[in-house]
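Structure, as structure tokens:
The complex appears here without one of its protein chains, the remainder shown in place.
This part shows subunit A:
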Amino acid sequence: MRHILGPLLVILAGFLGWEVLHFVVANSSLPSPFETIVQMGVLLRDPDFWKQASQTGYAFGIAVVLSTLGGIALGILLGMGRLAGQVAEPILVNLYSLPKVTLYPVVLLIFGLGISARIAFGIMHGLIPLTLFTMNAILQLKPVYRRSAAVMGLTSWQTAFTVILPAILPQVITGARLGVSLCLLGVLIGEMFAARNGLGYMVTHAMERGDMPTVLAVAVMIAAVALAANGLLLALDRSRQP
């Protein structure tokens, strides 16, 4: 129950702040929550909206899958090779704090203007946190777990899948929560800056037309999806615990 309450409160606070803003901003170029909800209804019945959403969903889905698999694999590799992990950590942290938008032209140069550039940009955002979380989980693994596995006669495979994996899972899920949100961010930024389709493009395009209800309606729906994904992973994390 508590993990539903969190996102709900966020939404409620958002709406309240928004309503206040709507009244304070004198010229009222900011649509009210009501106008936005009406526009949402319009969009949800518009096939073009669904076409754009499926573009974003497709890029987002692939970016999530690839950055999750890649991040976990990379994190395990770096965590196992203790030295490699120690060398890699500062590099990854620095890369992570880099404003990645500045690198987007390079990504475009490499991948062209198609959907693969947006996928790559999503992965660039989502991969590093998951790698860092997984790597640190392995580096901090209690040595006694591996020693216990050894004295109970487990093979390396059994140790990897029945001891190490469950032991690092909580941190991996935390990393995945961060990674998923950042993947979405990466894909949307990619669509905003260089694309002719996708929800990010739809927002920029509506902005150019001064169609604020559409901008806000799409933004709210994206926020809802992001919160739902986060809530789902949080619930997954909690469900494993007693």
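Here, contacts are C-beta pairs under 8 Å (C-beta built on N, C-alpha and C of every residue); 3 or more make two chains touch, one makes a residue touch a chain; residues count from 1.
Simple rule for what comes next: contacts and distances are computed from a predicted model.
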Protein name (UniProt record) of the chain left out of view, among "Sarcosine oxidase subunit alpha", "Carbon-monoxide dehydrogenase large subunit", "Xylose transport system permease protein XylH" or "ATP-binding protein": "ATP-binding protein"
Which of A:Asn94, A:Gln140 or A:Thr162 contacts the chain that the document leaves out: A:Thr162
Sort through A:Tyr58, A:Phe111, A:Tyr145 or A:Phe193 and give me the one touching the missing partner chain. A:Tyr145
Write down which of A:Leu77, A:Leu154 or A:Met212 is the residue touching the left-out chain. A:Leu154
Touching the hidden chain in the full complex, which residues of subunit A are there? Just list them. 142, 144-145, 147-148, 150-154, 158, 162-163, 166-167, 169, 240-242
